[in-house]
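All protein chains of the complex are present and in place, except for one that has been dropped.
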Amino acid sequence: MELSGLAFYFVGFLIAGGIYAILCLALNIQWGMGGLFNAGIAGFFAVGAYASAIVTAASSNGKHLGGFALPVPLGLLAAALVAGITGWAVAKVCVRLKSDYLAMASIGIAEILRLVIVNEQWLTNGSLGIANIPRPFEGLVRGREADLLFMAVIWLIVIAVYVLCARLNNSPWGRTLRAIRDNEDSARAVGKDVEWFRLQTFVIGAALMGIAGALSASYFKFLSPAATEPLLVTFLVWVMLMAGGSGNPKGAIAGALLIWGIWSATEIFTNRLPGEWATRSSYVRMLLVGLLLQFVLQRYRQGLIPEKSPKLEFERK
Amino acid sequence: MSALLSIRGLTAGYGGLPVIDGIDLDVAPRTVSVIIGPNGAGKSTLLKSVFALTRIEAGKIAFDDRDITGLATAELVPIGIAAVPQSRNVFTTLTVAENLDVGTYAAPPRDRRAVEERVLTLFPDLRAKLGQPAGTLSGGQRQMVAMGRALMSEPKLLLLDEPTAGLSPAYLERIFDLILGIRAVGVTILMVEQNARQALRIADRGHVLVNGRNFQSGTGMELLGDENVRRSFLGGGTA
Partner (left out) sequence: MIEFVNFYLIPAFTLGAIYALGAVGISMIFGILRFAHFAHGDVMTLGAYGTLTAVWLIPLPPLLLLPFGIALAIVATLAVDRMFYRPLRKLATIYTVISSFGVALIFRSLAQLFWGAQNEVYVPGVQRPLVFFDTIRVSALHIEAILIIIVIALTLHVFLTRSRLGRSMRAVSDEPELAAVSGLDTDRVIRWTWIIGASLAAIAGTLAGLDTDVHPNLGWNLLLPMFAASILGGIGKPMGALAGGMVIGLAEELSAYPWLGDGPLISPSYKTAVAFFIMVALLIFKPQGLFKGRLL
């Protein structure tokens, strides 16, 4: 019994870790391949989660938009579409400018999406949230086996996204991207449409983040505006990608699992502390995430698994 | 007479292969020295090396009999070296007066007013423009602001990188006259020039830089008269 309890803790760990792996792979497309700084991951994640929840939940009790009870794959598709379109709109405005502007705008869009999610009761049910969000292949198995099945689904998706990334990386498209990232001017000189390539990376990344949001909503079966909280999504994902090695999809997955492991392990520890200390220690963990990011930026820019063709550090012009 | 600036075996670049390789060069006090050579020869790199803006791999640079090889850029202005880069050489949003003022910060002159007066006497055109942002001036006027800013620190040695680039022939003559005027007040000048023929005419000494090496040196007139230099670097014809 003890053992199986532990085993299922591990299953839960792998499910969340898998969702983070997808987020990391998505961010790796935007930052690692495209050199685009996205500070609003939580926004794309949340908009995907809501899109899927609205489309797939079986009933909305007439309180908000939804109750369409469509199959989960359509939910994922909706999530990718809505998040991708949002990403397109943001990137369209910013790609021709330096990356800092995209960072500011992406934080802005995340904030706007948060406002919409909190305020538009008719759409999202506000702070009450959306319940009864289905998982894929639900009803096939019950109880804890359902988690096992969901874990399998998640990791199948992770592998699919990984293969996609690896393919993209080695395709002419990926090579062009690297050329742009490493030397924008010469890429422009040989006639590459730099803006168009950047736009594509940002949209693909945003769509994948939306899918990750949809999967997370399915996992918890419930969705509330807490999903837009940037700490657990935006910050943690950045630390994961930086630690894992940006530019390399394997590194993205490894970084996600490593940092999620550290995060979960410290949670086990801090949850045992008495009340007051438990809340304080959650701030200490936040602090550690911030410090870890600094450490990785200074000492481990290559990450656990460096990019194959090195030269990630584009020189300052 | 010992040289004011003396460069020995200087090899420098930007981290990759060296751009200039084993340069020897002396600049005598109160003279105008001109460096000419094809594009990419390393002329700017040579000037930047004197100004500690490149990576020096080997060699020595001495100024006023003092070894300055390891000094940082900010330490060079106070000991009497000033430079005007090839491009972006004025602070465009600062007024002309402010540009000149910034020139005094690293090496505050004892009598700031007198120095400014001397600079404005050299460049009378600037007097009417003192309150205007430097970005609104013409190319030739900007060059004057840039040289004026450099002279405000009362340097002994002035490094100029292509001061006539992009100027009309009329302005070109004026700038060369001004350079002689600067020499006349006792400032030594080492400059890079693309308008080689005119520059050599006013030069006390000329150096031809090719592929990062000192190809040939001589007085301005010697180089102008040299058949080889004329054919390869002055576009043929007679002097």
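In this document, chain identifiers A and B correspond to the written order of the chains, with residue numbering beginning at 1 in each.
Keep in mind that, in the parts below, a contact is a pair of C-beta atoms (placed from the backbone, for glycine too) under 8 Å apart; a residue touches a chain by one contact, two chains touch by 3 or more.
Keep in mind that this is a model prediction, so the values were computed, not measured.
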{"item": "Residue among B:3, B:28, B:53 or B:202 that touches the chain left out of view", "value": "B:53"}
{"item": "Residue among A:231, A:265 or A:278 touching the omitted chain", "value": "A:231"}
{"item": "Touch criterion as defined above, residue of A:99, A:132 or A:266 at the omitted chain", "value": "A:99"}
{"item": "In chain B, positions touching the absent partner", "value": "51, 53, 73-74, 76-78, 83, 85, 88-94, 98, 101-103, 105-107, 149-150, 153"}
{"item": "Contact set of chain A toward the excluded chain (per top definition)", "value": "35, 37, 39, 93-94, 97-101, 103-105, 107-109, 111-112, 115, 118-119, 231, 235, 238-239, 242, 279-280, 283-284, 286-287, 289-291, 293-294, 297-298, 301, 313-317"}
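In the analysis below, only the chains that are shown with their structure count from here on.
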{"item": "Intercentroid distance (Cα basis), chain B paired with chain A, Å", "value": "54"}
